[in-house]
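Could you have a look at this structure, given as C-alpha cells, before my questions?
Shown here: the complex without one of its protein chains, the others still in place.
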Amino acid sequence: MQKTTSEKVSKTAPAKNAGVERFLAVRTRTEALAAPLSAEDMCVQSMPDVSPTKWHLAHTTWFFETFILQNFDPDYKVFDETYNYLFNSYYEAVGERHPRDRRGMITRPPVAEVINYRNYVTNAVAGLVEREQNPEVMRLLELGCHHEQQHQELLLTDIKHVLYQNPLKPAYSNSPADPPVSAPKINWQSLEAGIYEIGCPGESFSFDCEGPRHKVYLEHFEIADRPVTGGEYLEFIKDNGYRNHDLWLADGWTLLGETNQTCPLYWEQGDNGWEAFTMRGMVPLNLGEPVGHLNYYEAEAFARWAGARLPTEAEHEVMAVNQGIFEPGMVWEWTASAYLPYPGFKPASGAVGEYNGKFMSGQMVLRGGSGATPKDHWRPTYRNFFYPSSQWQFSGLRLAK
Amino acid sequence: MQKTTSEKVSKTAPAKNAGVERFLAVRTRTEALAAPLSAEDMCVQSMPDVSPTKWHLAHTTWFFETFILQNFDPDYKVFDETYNYLFNSYYEAVGERHPRDRRGMITRPPVAEVINYRNYVTNAVAGLVEREQNPEVMRLLELGCHHEQQHQELLLTDIKHVLYQNPLKPAYSNSPADPPVSAPKINWQSLEAGIYEIGCPGESFSFDCEGPRHKVYLEHFEIADRPVTGGEYLEFIKDNGYRNHDLWLADGWTLLGETNQTCPLYWEQGDNGWEAFTMRGMVPLNLGEPVGHLNYYEAEAFARWAGARLPTEAEHEVMAVNQGIFEPGMVWEWTASAYLPYPGFKPASGAVGEYNGKFMSGQMVLRGGSGATPKDHWRPTYRNFFYPSSQWQFSGLRLAK
Amino acid sequence: MQKTTSEKVSKTAPAKNAGVERFLAVRTRTEALAAPLSAEDMCVQSMPDVSPTKWHLAHTTWFFETFILQNFDPDYKVFDETYNYLFNSYYEAVGERHPRDRRGMITRPPVAEVINYRNYVTNAVAGLVEREQNPEVMRLLELGCHHEQQHQELLLTDIKHVLYQNPLKPAYSNSPADPPVSAPKINWQSLEAGIYEIGCPGESFSFDCEGPRHKVYLEHFEIADRPVTGGEYLEFIKDNGYRNHDLWLADGWTLLGETNQTCPLYWEQGDNGWEAFTMRGMVPLNLGEPVGHLNYYEAEAFARWAGARLPTEAEHEVMAVNQGIFEPGMVWEWTASAYLPYPGFKPASGAVGEYNGKFMSGQMVLRGGSGATPKDHWRPTYRNFFYPSSQWQFSGLRLAK
Partner (left out) sequence: MQKTTSEKVSKTAPAKNAGVERFLAVRTRTEALAAPLSAEDMCVQSMPDVSPTKWHLAHTTWFFETFILQNFDPDYKVFDETYNYLFNSYYEAVGERHPRDRRGMITRPPVAEVINYRNYVTNAVAGLVEREQNPEVMRLLELGCHHEQQHQELLLTDIKHVLYQNPLKPAYSNSPADPPVSAPKINWQSLEAGIYEIGCPGESFSFDCEGPRHKVYLEHFEIADRPVTGGEYLEFIKDNGYRNHDLWLADGWTLLGETNQTCPLYWEQGDNGWEAFTMRGMVPLNLGEPVGHLNYYEAEAFARWAGARLPTEAEHEVMAVNQGIFEPGMVWEWTASAYLPYPGFKPASGAVGEYNGKFMSGQMVLRGGSGATPKDHWRPTYRNFFYPSSQWQFSGLRLAK
C-alpha cells in the first residue's frame, strides 16, 4: 500500500491515556523491528519501490512532527529544518521533497541521529498530549499511529528485499524456521445472491478510502476457507503454468517474456529441492504455508489454472465479516477488484488529506492482511493496494467461484 | 480497444443474403477509408500502439481466411502461406506472429498485393456463404464484420497519428473543416438509487465481454447530457490545470513530469490562437465540439477541477438505455470503471476466443462511441477499453456527480 | 561514415564539361540504385542509424540546392520551402532540422515528388554550371558529387537493413548469387620501420579529414594481402569464439551479453547450414568471400584469436599505396586507429564545413572500401569511420602482425 494516511473522522475520540499508551507502544515496536539491523542494512535502497529502514524510522517521525507538533505545540522547536525535505514522502503541500528513488543516498544523518530524532519527537508528542485534551490532536495521533503501523509492515517487506540482494542471503532473524506444515483440504463457503453492505461503518478508525459504507449487489458465490499454499502453487509450476499462455493476462504474459520469471520472487531451486528466502534466510519451501510474493498476474493465472477465479473485494469483505474474521490473515490476497473510489467518496481536505485517492488508478485491491500486519491496525474493511506487477509484498491469493 | 473478437452466440443467425450484403458493405467501406492514402502513408508505424493501414487491410482479411475459409471451405487454397505470420495479431493458438512493434517494417507485400488478397478472400467468403447455410459460418461472418469494423475505427485513429508525425501536417481529407459551433448548457439527468441490469441481453450480436447481463446496485446520481467541449477544456488549461498537482492522480502527475505535456494531443498554440490537428489538417480549435484525445488522467483531472467526477460504466449504460441512445456519440468517454470481467463471465473456447478477457488488467472502460465508430457496429452495452495513458483515440469525457 | 562533406580545396578545378558530365552521371546512378524499390521500401527507417531511401534521394538534392543554387544562382526559385527542414541532416547553421530518428515518418512528399525535386535541381545546377565558370561553384559541385556518392553507399547499406527486417527476407536484386569461391592462402606483406608520410597530398579532391599530409614513424610490420573470409570467420565461431571472454574487449563482451549475438549480422543457421542475407536475399554462406557486417569488437576478437592484430590506419594506407591499390576493395576494414584529427588539422569555415571534425570522438577508422563504394569516389587516403558497435556496414577486417 502506498501509504494513504488521511482518516475518516471517528465518531468517538479515544481516551487520552490509552492514546498515549498506544502511541508509545507503536513507536517502541518500530524501533524493535529495526533492532536486528546494522547501520548499513538500514541505509540501502534495493529498488525504487523500497525505502531504507532509516527512512521509515525518520518519515514516521516527521509525520508526527509536521502534522501535530508544528500545528499544535507553539513552543515546539523543529529538530532539524532539513528533515522536512529529506523525510517527506508525497505531501506536496508541505513542500519540496527528496526523490523517492534516491532515498538510499541519504547516508547522513546517521541512524543514531535518526533515533535521537525519534526520541525527541516521541517525548514532545507525549508531553503535548498529556498537557492537552485537543480532540483534533487525538485524531491525528491515532492517524499517525496507523500510518506508522503501515510503515512497520513496509519496513519488514522492504528489508527482506534488501537482504535478498546480498549474495550471502543473510537472515533478518536467527530464530528457527517454521516446521513443515500441511494444509487442510479447502472448504468452500457460499453466499446467496442479494444486496450487501460493505465499507467502513464509521464507528472506529479507518482510512478514508474504506468509506462510505454502501450497498452492492452480489451474485451467489463460493469462496475458499484458506489461501492457496506453496505446495498447491508448486503443482501449477510443475504443470508448466509459467509457459502456458492460455493461463495469463496479456500484460502478465508480456512481463514474463521480459523477466524470464519461472517461479515466485524469493523461490529458488536448490540442489535439495525448492527453497525460499524468508526473514530467517534461505529455508526449504514450506509446502503447507500460504504462497506469497506473487504479483497479480501470477495469482490470476493460478486461479484460472485451478478452474476458479479471484474473489472481488466485496465478496471478500462480506465473507470475512460473516465468518467473524477480525484480524489479519497469513498473506495479503489479490482480489479481482481495481482500487477505485467507493460511491460517494470524498477526499479529506488539507495537507494530511492531500493525497486521498491519488493512487486510485492502475492498482488492484488486496484483502486479508499478512503476518507482518499489526493486529490492532487491521479491520475487515481494510483496502490494501498495489500495482499488478508488484511482487515484493507478502501477497498471495484465495480462490473463489 | 485492443480488438477482442470472440462473440457471444446470438440466438438468431442473420438471414443469409443480408449477411453477405453486410459483409460486402463492410469490406468495401474499409477500402474506401484507405483510398485517400498513398502506399507510403499506409506502410508506416508511428508508435508501437499504431498499426499501419496496410496491416489493418490485411489482418481483417486474414481473420476471414483463417477462421472461416480454412475451417469450412475444403477447396480453399491459401493465398500466401507467409501471411499467417505477418498478419496474425495476438491469436497465439494460430501460430507464431510478427512482433506488434515491427509492423511498420513490412514494406512487402505491397499495398497492391494486399488489395489482391482482400479481393481473393472476399470472393471466396461470399461464394462459400452463398453455397452453404452453415450457421457457425454465419456467426463467424458476423463476428468478422464486427472485427473489421473495429479496425475501421483504429485505421482512422492510427493514420491520424501517422500523418501528425510529418512536419507538413498533411490532411487525410480535403473536405472543409466543420464550422465553429457553440455547445448548449449542460442539463443534468438524474436516476434514483436501486438495482439495475446491465450487459448484453443476448438477443443480437455482442462481444463476450459485454455479458452476462447482471444486476448492479446504483446510488442516486446525475450525469451530463453531453460530453465536455474543447472550450470547457480550454478553461481548465487557462486555470493552470496542468500545473496544479491537487487535481491529478499520482500516476498522471508523474506522467506529466515525464512528458511536459500542457494540452491534449494534437492541440498546438499557433500565432493566431489554439489549433488542433484533425483529419482535415491543422484547423482553428472548434470550441463547441467535444474535446478528444485525452488520456484517462486528463479526463479525471478535468472532472475534479469541474467539481464533478467521471461516471461508472454502469451509470453510463443505464442512462444511455434510459434515454434511448442507440448509436455512437461524438467521442469515446472515459468512465471511472476498470475493464474487468462481469460476474459469471466465461471466455469462449477455441482460437477465436483465445484472448477473451486477456486484456482485463490495467485498462479503463470507455463508453459512448465516436464519430469514427460505424453505427451498425455499436450498441449501448459496448465496452471499449484503453490504458489510462493512451491519448491517440477519440477519447473525451462526460461529467457525473 | 557519418557524411562529412567539407572538402580540401583542390589545386586545379576540373574542366567545366567534365564536371557537368560527372555530375549528371552521379545523379543518374543514385536514381538507378533506387529503381528496384517500391515507394514503401523507400519510406521505412529500420533503426535510427538508417535513413530511408527517399531521404537519401532528397537530401543529396537539398545539398546542391542549398550550397550551390541558393548561393550562386540569383534567379533560382526554391522548389519547396519545407524541404530545408525535412532534408537537412546536421548542418545546424542552415537551420532547424527534422530529428534523425524520425526520418521514417516522412510519408509525404511522396517518392514521385522527390524525383521531381531531383530533376528540377539537377537541371538548374547543370544550367548554372554551363552558363558560368565560377571556380567556387565547380569545387562545390565536385564536393556535392562526392557527398552524393557517399550516400549511394549508405543507400545500399540502409536498404539492406530495411529489407532484412521483413520476415519475407525480400531481395534487392534478382540477379543470381555469386558462385561459391575459395580464397587463396594469405601472403604476408612486410614493411621496414621508418618515417612515412600519410594523408592527402592535396592535388585532387579529398575530404578535409584526410589531411594535412604528415609524417608518421612506423615500426616494422606485416599485413595480409587479402581480407579475412567468411570461412575463416566460421572457424572462429566453431572454436567457441563468441563464448571465450579472453578474446574480447570489455565493451564488446558487455555488448555480447546484452545482444546474445553468436554470429555476424545477417548470418543465420538454416536447416542446410549457414546462410547469409545479401542484396539477393538469403543465400548459402559463401566461404571464400570476405566476411562483412562485423562490428569493431568482432573484428578485434577475431584478430586476437588468429594470433594477429588489426593494422593501424597508417600501416594500411602506406601498404595500399606501396602496393598500388587505388580503388576500393571488397569490404571496409576496421583498423586499430581511432578517428582523430591529423596533426595540424583545421576545419574549413562556413556552413559546408560546419561539421568538420565534429565526429572525431568515439569512432574507429575503416580503410579499404567495399563493393558498394563508387570507384571514382575512393582514394587510398580515404578515412571511413563508425562506432565500434556498428554492424550494418559492409565492414570486415584484414590481419596484421
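Structure notes:
Chains: A, B and C, in written order; residue numbering restarts at 1 for each.
Everything below uses one rule, namely that a contact is a pair of C-beta atoms (placed from the backbone, for glycine too) under 8 Å apart; a residue touches a chain by one contact, two chains touch by 3 or more.
Bear in mind the structure is a predicted one, so any value in this text is a computation, not a measurement.
The chain not displayed here makes contact, within the full complex, with A, C. From the set C:164, C:267 or C:359, the residue in touch with the chain omitted from the display is C:359, counting the whole complex. Summary of contacts with the chain left out: across C:249, C:283 or C:325, the touching residue is C:249.
The chain not shown here is touched by just one of A:166, A:240, A:269 or A:323, and that residue is A:166.
Only one of A:110, A:127, A:344 or A:371 touches the absent chain when the whole complex is considered: A:110. Remark: the residues of chain C touching the chain excluded from display are 2, 90, 92, 195, 214-217, 219, 245-246, 248-253, 296-297, 300, 336-338, 340-341, 343-344, 354-355, 357-362, 364, 388. For chain A, the residues in touch with the chain missing from this view are 38-44, 46, 54, 82, 85-86, 98, 102, 104-111, 162-163, 165-168, 170.
By definition in this document, only the chains that are shown with their structure count from here on.
Because contacts link the chains only in sequence, without closing, their graph is best described as a line.
Closest chain to the protein centre (all Cα atoms averaged), using per-chain Cα means: B. As a whole-number value, the distance joining the C-alpha centres of chain A and chain C reads 58 Å. In whole angstrom, the spacing between the mean C-alpha positions of chain A and chain B is 37. Between the CA-based centres of chain B and chain C the separation comes to 45 Å, rounded to the whole angstrom.
Multi-chain contact residues of chain B, defined as those touching 2 or more other chains: none present.
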